[in-house]
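Only a portion of the chains appears, each positioned as in the full assembly.
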Amino acid sequence: MLEWVRGPSVIAFVLSVALLCAEMLALAFATPLLRTKRNVWLNEEDAKRFEGTVADVEERGVARLIRVHRNQLENFAPFFALGALWVALGAPTRVGAGLFVVFAAGRTAHVAFYVLRMGRLRTASHTLSFLVLLALAAGVVWRALAA
Amino acid sequence: MLEWVRGPSVIAFVLSVALLCAEMLALAFATPLLRTKRNVWLNEEDAKRFEGTVADVEERGVARLIRVHRNQLENFAPFFALGALWVALGAPTRVGAGLFVVFAAGRTAHVAFYVLRMGRLRTASHTLSFLVLLALAAGVVWRALAA
């Protein structure tokens, strides 16, 4: 194992990444289930296979799940990049652990609030994780310039 | 070079990542080519430049390529994150190599089956790579908690 694999930020980072990946996998699992139920398809071969309707725009409930997934991915990619650099650059490990946990909690809440159609809380949870990404970006730039 | 750069999982990971990135680049290359051929554009400046039609929804063939690309990206991001953690945390290197190769094969097949409109095989290849991501997530959580 790598020598740097110690400190609270590493375990918090690994667990946060695994949780967020599991949530994206759950969304990737739920979307085709709902699409099958609604039986509206963008792929002609699927419409034929399930004897459903072809459309150029996803059914509204399916489109919501796709938006949730896209939003998670848009936030996960910078989180993984900045979090990995934070750990690798040796930025403060307790601060990092706190930021990772807050981000994972904010994004998990975001999925729930989005699916439950709770707009204000969805915006609040999005803002929370957005601020964490800003803090991570500032931290890695500071570490890189100080190195 | 880093001392950890050895073992079958590292070379399998690097080659899988490079292959999957090359496939995404191929999709990013094919999409505007097909859009030019169909001459239907979402950007007004492109419609003007190529004397084509403006639309609010992509032409059906172009939309398919964009869905393939999105699906690859949705799977690549957790694969890279979990795979990099697998290697960095020193999880079993032969198991890792096997998982990485199966994932890369599954995703490569997914692109082919999606473009060729073979729905059942597309679903099967998606399921295969989905199971690999679950295994990778379980592995990194186990390693992080055991560390």
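A and B label the chains in the order they appear, each numbered from 1.
Following the convention adopted for this analysis, a residue touches a chain if its C-beta (ideal position, glycine included) is under 8 Å from a C-beta of that chain, and two chains touch if they have at least 3 such contacts.
Bear in mind that the values here come from a model prediction, so they are computed numbers and not experimental data.
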*Taking the 2 displayed chains as part of a homomeric complex, how many copies does that complex include in this file?*
3
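Everything that follows uses one rule, which is that only the chains that are shown with their structure count from here on.
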*Distance-wise, how many Å sit between the C-alpha centres of chain A and chain B, to the nearest whole number?*
17
*Give every residue of chain B touching chain A within the complex, in rising order.*
4, 57, 60, 63-64, 67, 70, 73-75, 77-78, 80-82, 84-85, 88-90, 117-120, 123, 130, 133-134, 137, 140-141, 143-145, 147
*asked:* Looking at the complex, which residues from chain A come into contact with chain B?
replied: 1-2, 5-6, 10-11, 14-15, 17-18, 21-22, 24-25, 28-29, 32, 42-46, 49, 56-57, 69-70, 73, 76-77, 80, 84
